[in-house]
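Only one structure is covered here, and it is reproduced in the block below.
Every protein chain of the complex appears in place save one, which is left out.
For chain A:
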Amino acid sequence: MRVPDWEEYLKQILSHVKFKYDHNHIYFELKNHMEDRYDEFVSEGMEEEQARETVLACMGDADEIGEELNKAHSPFLGWIWRVLKDALILLVILNFLPALSLITSGFISVFESYDEKSDSLLVYSIDVGYREKIYDTTVIIDKILYYEDHTLEVRYATWTNPFSDSIKWSSSIGVTIYDEQGKIQANGNGWKSGSYYGRGQKYCENIPLDATKAVISYGIENEIPIDLKEGRVMANES
């Protein structure tokens, strides 16, 4: 069965609809309807040409339908909807980006690499890969490195949802080191880039090799304990 061409009729309808992004949907919906009607007429025994004309007569005046469709597809509301939808997609991507990049691993290098400490040799490193969401900020503790000059380095990143309206916490972290006897040092020197997304490196000096725990503090009363005994990768073994 040859399905007739409704192109001209449908184009006439669409010529009235100013919001072009909806043209495709309208086109297919109306075309499907006309094909269904046509198939039915022909299956009832109607001549093809007569069926074609009857379908067009059943549908009604193209200009009238087009004008009414144009009212239903307001370009103003249409654009607002499109923009909102795009903003929503962006929001979702931004929210999940840290998780995605963690999965792909070595996520920091996607943006830029850390500064390598050049004045001392590495003793051990721990791939922490810790991630926690605190309010609207995701804190990622990437790696801990320990050097021959007794410096302990914490590599981290923070990610704040730029659309959130809550308080922006100071994006830098604090580090407190413990050994078996208790607290041995609070804080150290470091730097941190960016505001919404930022990487940071924190150096704590004079840390003994047998330090057992590092507690990372972030914002108010948020503490992330990290075991320094587990997961050590010794530099001289690799």
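Throughout what follows, a contact is a pair of C-beta atoms (placed from the backbone, for glycine too) under 8 Å apart; a residue touches a chain by one contact, two chains touch by 3 or more; residues count from 1.
In this text, contacts and distances are computed from a predicted model.
Think of the chain that is not pictured: of "Sugar ABC transporter ATP-binding protein", "Urea transport system permease protein", "Lineage-specific thermal regulator protein" or "aminomethyltransferase", UniProt labels it "Lineage-specific thermal regulator protein". Screening A:Asp5, A:Glu29, A:Glu44 or A:Glu221 against the full complex identifies A:Glu29 as the residue touching the chain left out. Listed for chain A, the residues touching the missing chain in the whole complex are 13, 25-26, 28-30, 32-33, 36-37, 58-62, 64-65, 68-69, 71-74, 77.
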